[in-house]
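Reading through the structure tokens given below for one structure.
== subunit A ==
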Amino acid sequence: MDWKLDDGRPIWPQLSQQLARRIIAGVYPPGSRLPSVRELAAEAGVNPNTMQRALAQLEQEGLARADRTAGRLVTQDAAILEGARLREARAVVQDYFEAMSALGYSRERAVELLKEEIP
Partner candidate 1 sequence: MSDFLIECRGLYKSYGLRPALSGVDLEVGPGRIVGLLGPNGSGKTTLIKLLCGLLQPTTGWLAIDGEAVGPYTKSVVSYLPDRMYFADWMKALDLFDLFRDFYADFDYQKALAMCRSLGVEPKDRLKSMSKGTKEKVQLVLVMARAAKLYLLDEPIAGVDPAARDFILRTILTNYNPEGTVLLSTHLISDIEKVLDEAIFLKEGKIMLHATVDDIREKEGKSVDALFREIFKAEPMWEGGEDRAV
Partner candidate 2 sequence: MLFKLLKYDFRAMWKQFSLVWGAALVLALVNRFSIFVDADDRAVHLRNSFVSSVPMFAFMAVIIAMFVIGIIFVINRFSKGLLGDEGYLMHTLPVRSWELVASKLICGAVTWVGCSAVSFLSALVMLPLNLSDLLQVPFWSDILRALIKHPDMLILVAEFLLMSLSAMVQFIAAIYLAIAIGHLVPRHRKLAGVAAFIGLYILLMNVYGRVFSATFIQRLMDMATANAYGSMLTASATMLIPAALFLAAVCWILEHKLNLE
């Protein structure tokens, strides 16, 4: 999974969103230890302070928690994980509608097109 960063938006929310997606996708499984700030920053090629801020955001959302000895652990709370998954899914849906609207499709038409994809 590569890190993709857009211009025109602050970097840290993009990082925290992508970290959240990795957690949801199981790249970092529940209860596992997240790589250190430095490792993550070097991997993404970003400033460690920025990565730190993204991780703080994850903690605030409850997706990760600081551990005194082991750095940061991914949450094992299924409700939080499920909530995050749903939020990301909604974001994907919204992106879909936006893209369709740019092509001139109404929401209803977009939903119909989607249904046609399911046999």
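Candidate selection criterion: all candidates are chains of the complex that A comes from, given by their letters.
We adopt the following convention: contacts are C-beta pairs under 8 Å (C-beta built on N, C-alpha and C of every residue); 3 or more make two chains touch, one makes a residue touch a chain; residues count from 1.
Everything quoted here is computed from the prediction, not taken from an experiment.
Colleague: Considering only the touch criterion given at the top, point me to the candidate in 1 or 2 that touches subunit A in this complex.
Modeller: Candidate touching the shown chain: 1.
Colleague: Any idea which subunit A residues touch candidate 1 in the complex?
Modeller: Going by the criterion above, the answer is residues 5, 7-12, 38, 41-42, 44-50, 53.
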